[in-house]
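Just passing along the structure, written as structure tokens.
All protein chains but one are shown at their positions in the complex.
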Amino acid sequence: MKNPKDASQRIITLLTDFGTKSGYTGCVKGVILRINPDVQIVDITHQINPFDIWEACFVLSNSYQYFPKDTIHLVVVDPGVGSPRKAILLRTERYFFLGPDNGVFSYVFDKEKILEIKSITNQKYFIGKPSFTFHARDIFAPVAGYISLGVKIDEFGPDAKDCYKFRIPSPEIYKDKIVGEIIYVDKFGNLITNIDQNLVDSFTKKGSFEIVFKKRRIKKISLSYFEGRRKEILAILGSSGLLEISSFEGSAQKILSGRIGDKVKIEFKR
Amino acid sequence: MKNPKDASQRIITLLTDFGTKSGYTGCVKGVILRINPDVQIVDITHQINPFDIWEACFVLSNSYQYFPKDTIHLVVVDPGVGSPRKAILLRTERYFFLGPDNGVFSYVFDKEKILEIKSITNQKYFIGKPSFTFHARDIFAPVAGYISLGVKIDEFGPDAKDCYKFRIPSPEIYKDKIVGEIIYVDKFGNLITNIDQNLVDSFTKKGSFEIVFKKRRIKKISLSYFEGRRKEILAILGSSGLLEISSFEGSAQKILSGRIGDKVKIEFKR
Partner (left out) sequence: MKNPKDASQRIITLLTDFGTKSGYTGCVKGVILRINPDVQIVDITHQINPFDIWEACFVLSNSYQYFPKDTIHLVVVDPGVGSPRKAILLRTERYFFLGPDNGVFSYVFDKEKILEIKSITNQKYFIGKPSFTFHARDIFAPVAGYISLGVKIDEFGPDAKDCYKFRIPSPEIYKDKIVGEIIYVDKFGNLITNIDQNLVDSFTKKGSFEIVFKKRRIKKISLSYFEGRRKEILAILGSSGLLEISSFEGSAQKILSGRIGDKVKIEFKR
């Protein structure tokens, strides 16, 4: 593996609900490149549903860990822009994260060792007098640019306390069943649950089981979509390490009218 | 701030109506990178409504100025491709602009000091015999690539005269009111008017006023979306420095069926 020769070749990722139509992401990229023209900018997505902080939080949790050390992750889904919500900057062992303090980093708080959290307040690093409506361009983009140049994170503001975290829904575990729920629906219509591989493994090896979703009873966990007949409903351990209700070449979401929050049960039979 | 070490590290932005589905933007990027593999290509958007020159013109006007000096802005919304419309190349104090001579640069002509305008005619810099349908790939992309390598712009053709400009609609100003109009609807459904911050400031500080849009009467200008209740209609000075009719976590466009061309009034009461 190669490492960037110096900080100025760092990577900045973008994850927003800006869409790609109105040029807002162009502004953000321009501001970053004006500060550091050598940085590499990578779009994770700009298609988060407008104002859907939870979706941003989940999509981030499935992507950030694949990037090289020192990558700067900029996450802006920010219905409270212009309100007193803090703008925060996290440093973990491997990455930097910037965004509004509204819960988008809940999974990061859960999974990563946090070394520092700063409240971004130092106007020296902002673009002009920040607007009240576009902090991605006026605050987050320039701060990300300066971090990529090696500016120390104490420069940007004081320690932040009491950051906002979602309660990440965890499955209920009983003697004879697990009750989880759908937490995300992906682009292919796969219904992704909050039941992870370890939990599935620890229970399913004890005996036979059935997965129950919307009156469907699924009797095994498939290794790949390919095991099903076309549009058959499958349970599968997906690429994020979570149990998914899926369908081979079909959309489980459409076939079953599945939604975020729908319950999924694993029932055991000894 | 750092500057690119030499011209070959310049940035080329793309703004088109090609969509991202059919691979056309891939061709454009391939051609550029074959000429200069060190250039950085940034998508502003490829989601302009097909053939909507005005939309391209407005989106460009909100993005180009955030990029570093010497950025090359390539704008192709080109219903007249294959017709006698000129292909033009503008040099301003800070940037280069390339695209069809159909009005896409109207705001640039308005806001920037233009140093040179060339008509792109020198086939030496084209890819093969240009098609009549895809000048972005065959003419604009290679010319942008060669500019990024430092080729002087006189090389590409003679001075261009009489370039096409839209009449940019300006608000009508009366003693007791301003009548503007919606000129753009963004991705969040914000209705953006042609009434700018200076105009609003110069009038509203004189006394009380009401903003009238589709029989709604709005009595103040909010600083941020956050000041409204959920889905309440607000007037706000948006990130492009223009008055917007907006809604907190809602789409003003949907709530009010707002469209480009709809009138917006500010009425004064002394």
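Letters are used for the chains, namely A and B, taken in the order the chains are written, and counting of residues starts over at 1 for each.
Just so we're on the same page, a residue touches a chain if its C-beta (ideal position, glycine included) is under 8 Å from a C-beta of that chain, and two chains touch if they have at least 3 such contacts.
Every value quoted in this text rests on a predicted model; they were computed, and no experiment measured them.
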Residue of A:Ile183, A:Ile236 or A:Ala252 in touch with the missing chain, whole complex considered: A:Ile236
Candidate in contact with the missing chain, chosen from A:Phe156, A:Phe209 or A:Tyr225: A:Tyr225
Missing-chain contacts mapped onto chain A: 1-4, 9, 11, 13, 15, 20, 40, 42-48, 59-60, 62-68, 71, 186-188, 223-227, 236, 238-239, 248-249
Hidden partner chain, residues of chain B it touches: 8, 18-27, 29-31, 33-38, 41, 50-51, 79-83, 131-134, 137-138, 149
